[in-house]
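Up next is chain A:
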Amino acid sequence: MITQTHFLVLSAALFMLGVVGVMTRRNIIIILMSMELMLNAVNINLIAFSRQLGDVTGQVFAVFVICVAAAEAAVGLGIILAFYRNKETINIDEMNLMRW
Partner candidate 1 sequence: MTEAVIFPLIKIVIVLAAVLATVMYIVLLERKVQAWVQVRLGPMRVGPHGILQPLADVLKLFVKEDITPVMADKWVFTAAPILVLVPALIAFAVIPFASNDMKLFGLPISGRIADVNVGLLYIVSVASLGIYGIILGGWSSNSKYPLIASLRASAQLISYEIAVTMTLVTVIMLAGTLSMVGIVDAQARQGMWFAFMQPVAFFIYFVGGLAETNRAPFDLPEAEQELVAGFHTEYSGMRFAFFFLAEYANMIVVSAVATTLFFGGWLQPFPNVSWLWWLGIVPGWMWFCTKTFMFLYVFLWVRATYPRYRYDQLMRLGWKWLIPLAILNVVVTGFLKVLLKG
Partner candidate 2 sequence: MAEAVVFYIFAALILGFAVLVITAKSTVHSVLFLVADFLCVAALYVVLQAPFLAVIQVMVYAGGIVVLYLFVVMLVNLKRPPELHADPRRLGRLGLVMALAVFAELAAIGAYGWLKPSGFDGSLDSKNIEQVGRALYTDYLVPFEVASVLLLVAMIGAIVLAKREQ
């Protein structure tokens, strides 16, 4: 019997994998992808709840999340391109201009 909890745990796991990716990788593109993973985890959550409550609101918000993800990807990748054009790197450890 598959319950709500299964989905919640799954999404938690997926989310944490995303966090791990963000924490450990230095390739900023992969970091962005990890973020996408986290967003997906959130979506799974939302939809699981909407299924449980028999209410489409969760799905609506999943749509919004997807919108945000698209925007985030576009802008983030744009930034990455611009940065790469200037500094020839996508290593996040070399992107530390904002320091004292």
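The candidates were selected such that all candidates are chains of the complex that A comes from, given by their letters.
Assume a residue touches a chain if its C-beta (ideal position, glycine included) is under 8 Å from a C-beta of that chain, and two chains touch if they have at least 3 such contacts; residues count from 1.
Since the structure is predicted, the reported quantities are computational estimates derived from the model, not experimental observations.
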{"item": "For chain A, as assembled in this complex, the candidate in touch from 1 or 2", "value": "2"}
{"item": "List of chain A residues in touch with candidate 2 within their complex", "value": "1-10, 12-14, 16-27, 29-30, 32-34, 36-37, 40, 43-44, 47-48, 50-57, 59-60, 62-64, 66-75, 77-82, 84-85, 88-91, 93-94, 96"}
